[in-house]
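Notes to accompany the following structure.
A single protein chain has been removed from this complex, and every other one stays in its place.
For reference, chains read A, B and C in written order, and residue numbers begin at 1 within each chain.
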Amino acid sequence: MSATGIIQTQTLEVSLGPQHPSTHGVFRMDVVLDGEYVVKLKPVMGYLHRNHEQLAEKMTWLGSMPYTDRLDYFCSMTNNWAYALAVEKMTGLKVPERAEYIRVIMAELTRLLNHSCAIGFLLSDCGAWFTPVLYALREREWILDFFETVSGARMMCNYMRFGGVRVDLDDASLAMARNIVARWPAFLDEFEKLMTENEVLLARTQRVGILSRNLAINASVSGPVARASGVEYDIRKVDKYGVYDRFDFGVPVGEAGDTFDRYMIRILEMREAVKILEQALRDIPAGPFIAPEAKLRNFKVPAGDGYGRIEAPKGELGFYLVSEGGAKPYRYHVRPPSFINLTILEDMCLGQKVADTVIILGSVDIVLGEVDR
Amino acid sequence: MDAIYQLIHDYCPTMPDWLALALAILLPIAIVMGVFLTVFALLTWVERKALGRIQNRRGPNRVGPVGLFQPIADGLKLLTKEDIVPNAADKVVHFLAPVLVVVPAFMVLAVVPVAKGFIAVDLNIGVLFALAVSTASVLALFMAGWASHNKFSLLGAMRGVAQVVSYEVPMVLAAVVVLMASGSLSSVSIVEAQRGLTGWFVCKPWGLVGFVIFQLCAMAEVARTPFDLPEAESEIVAGYHTEYSGFKFALFQMGEYVAAITMGGITVTMFLGGYLGPGCDLPKFGWLISACWFFAKLGIIVVINIWARGTWPRVRVDQLLGFAWKLLLPLSLVNIVAMAVWHFAPNKLVGWVESAVLLAVAIVALVKINAGQTFEKRSYRFTS
Amino acid sequence: MNIVFLTLSAIMVLGAVLAVTLRNLVHCLLALVVFFLGIAGHFFLLKADFLGAAQILIYIGAVAVLILFAIMLTRNISGTEGGRSSLGGAWWLGVGLASSLAGMMCVFVRRSELVTKLPYGATEEGVVKEIGKLLVTDWVVPLEIMAVLLTAALIGAVVIALEEEKKR
Partner (left out) sequence: MIPPLEQVREMLSAGAAKSSLLVEREEAVAVAQFLKTDPQLQLDFCSCVTAVDYIKQDCIEVVYHLYSVALKHGPVALKVRAPRALEQCRMPSLTPVWRGCEYQEREAFDLYGVKFDGHPDLRRILMWDEFVDHPMRKDYVPPMDYEWEPTPHAETLARAKQTGGTVPASALEAKK
């Protein structure tokens, strides 16, 4: 069926990717085009597959902590946290309060980092010649510098430990974090002034790639993509993991579920994250930064299985672990948000144009390290 | 041409006739090409510097003072790169396309009056020639896309053809008002018709609208952002020149930039008074001052292009074509009527008011009619 | 000038011959464009700059692109999938038809008043104005008929395309 309804023409099979400027990595979409319209789209992944899960099953529990950094290499902090959370659930380790606050600070900074880059790259996919991305990257640099001061690495932080974090935050680094948080609203205002009201952007994103609320829930879509479709579900609110119940923040929810909503939800989430960060940096208590009973060597997890999940910037990041009581996990499974959010890519793209496919993919915000594992 | 021929004859009477004739033909071409190739090289540098400024970075700053030799370095790099031709490509057409991209771009240069009394060929139908020849670049674009035997290239080529053909129509219609006002097709007489304090056509209501339409169409015609769909790098890799490398690729870039400059030159000639400006009539250095005026105006157009590229996302293909057919085309038709109203008005003031009102009504009505494509203001709820 | 004329004509003939003999449709089109360009060159040679530019604008900018779109709708562009050569058995019929058409046109053009009415040797600007005036005075009826005919053809093309859709 021709989407234009006028002339039936030959369809064109195009392989967008794996080397393509806007597939955000080695990702491929087998697209069948009728003129400019998409009539079929099948995502093809696995180009970055390294069987992360099997590698982790051959390593000690703590040994795969640095490896979780490589899942979503934008958000190593939240990856660490999700893994630590799952293990803490199985072992019953209590995390000290200061460590919980530090984790929140790190996670929300990661959210700022991820969302700013995500919308920057989304606009780049719209053809904005990198201007928004470079604005976002300028700000991201501050956060990366902060991560480097704290953990010694900019992107592969390997910062969290079972029962706490690896090193404490000193006053200087706390001041650094406060500085970043203080300048963030100004950046957001500047960015929005540059982009949000731009007619071309509105024309490109509004009513493009609509995802209905029911499909979003049924297809296990999570994170900003789901919330843009009107799903009021934020694991920070639902599970109240960490100390998230102590902060006053809202969860922005969209109505239309189109690309523009996904863009706006990310901006609003950043504004909320700034609120959380302000509270966390104000209230952070003194105390130990790792549970005293936490062991780094000869760490064992009692037999059984457990599932721990957090609200990572891209959506629900979960770890399903099965232990036989030994030093290694028997089964180690990652529930990657970007992988599962791709399930509905075809549904969103059908009947749209090639140009829209690219921005829809950009608005889903995937990282191939996590999709392929 | 005849003047130069005469000049050569006077100074070197011993020179054989055929050589003098050849020189008379080649000399203006060489000068124009030299000047504009320098401008082209400078433009790539200016564009990268300006984009860098817009994007919080420095741009090229390694080669030469403030990176001024960057274009040369780029040229050398591209010259020494391997020339890759895809196995399945149509070799002859693949080779011809980059050549044909450059040719029309340079041919248009012939009719751009760069300074007072300085034009390569003063054709009687200069503007028509420019518009006609720039259309021919469509074919080169299509040849490149089709011969590469790459689906992205083909998509880019088809987009390019559709885009150029669509924008050609409002562009020619926008030029018609200028022809009506000046009563001539010759680019020199168009410039001369714009003498006076408010003589530039852009200072009149129909001229302003015509200028905006023409400038937008020119940007679309040479595929500048936000109309760079034929080579939309985020969607179809590099469009029609995906499969080109080395110097063929450089030729594409050159053709594109030279076309951008020449279209800017035509815009300046038709709406911004060309080389006119205070001091352009001085007996001795008038030509130099007028050249400065011309290039200053050209610079403004070029900066507008770069600015748009640095700040605007790309439009989608249906929006692009809809913009041409639903907004620019009717508006340019109304513009011709407005020009006629102006022409037959009893005095200047009445003409001004009448044509301005007519155009304002037309613009408002067209925007209203096309309101189906406008946008909604969204509000978001927060749950806690 | 004789050399230029002969060279141009040779190129034109070559282009025309290639346009009917090449197997690949896109190559045919490009050969046809060469032929069009040659005609434009002839106009320039005759100092009919306006006609030359119009030739480029209309025939290369519009007609060639139109043919191009038509070609893109056909399946066998490369001409490799079987089928007979364009030089079929009835080539002599084509040659006969074409030459008789050319002869007829020669006769009618020579008899036409239009040739004598145009002020020969006037400046190009004068010619443009004169053509414009003639088109909206003496020749306004043929012009309008042509316009209606072209519009009808356009609508017809859309209708044919729609029918095809219905059949499928």
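Definition applied: a contact is a pair of C-beta atoms (placed from the backbone, for glycine too) under 8 Å apart; a residue touches a chain by one contact, two chains touch by 3 or more.
Predicted model only: the values in this text are computed from it and were never measured.
The chain not displayed here makes contact, within the full complex, with A. Of the listed residues A:E316, A:D356 or A:E370, the one in contact with the hidden chain in the full complex is A:E316. From the options A:I217, A:V243, A:A291 or A:A327, the residue with contact to the unseen chain in the full assembly is A:I217. Only one residue from A:M45, A:A118 or A:V208 touches the chain missing from this view: A:M45.
If you put the missing chain back, the residues of chain A touching it would be 45-46, 49, 51, 53-54, 215, 217-222, 231-233, 238, 305, 307, 309, 316, 318, 320, 322, 330-331, 333, 335, 339-340, 342-344, 372-373.
The rule is simple: only the chains that are shown with their structure count from here on.
Averaged Cα coordinates give chain A a centre that lies 60 Å from the centre of chain C. Averaged C-alpha coordinates put the centre of chain B at 28 Å from the centre of chain C.
Rounded to whole angstrom, the centroid-to-centroid distance between chain A and chain B, based on C-alpha atoms, equals 44 Å.
Residues 90, 93, 123-125, 128-129, 131-133, 135-136, 138-139, 142-143, 146, 158, 161, 165, 168, 184-186 of chain B are the ones that touch chain C when the two sit in their complex.
By the touch criterion stated above, chain A contacts chain B in their complex at residues 12-14, 20-22, 33, 36, 123-131, 134-135, 138, 194, 198-204, 206, 232, 234, 237, 248-256, 260-261, 264-265, 268, 272, 353-358.
Partner chain A is touched in their complex by these residues of chain B: 51, 54-57, 151-152, 154-155, 159, 225-226, 228-229, 232-237, 309-319, 373, 375-376, 378, 380-384.
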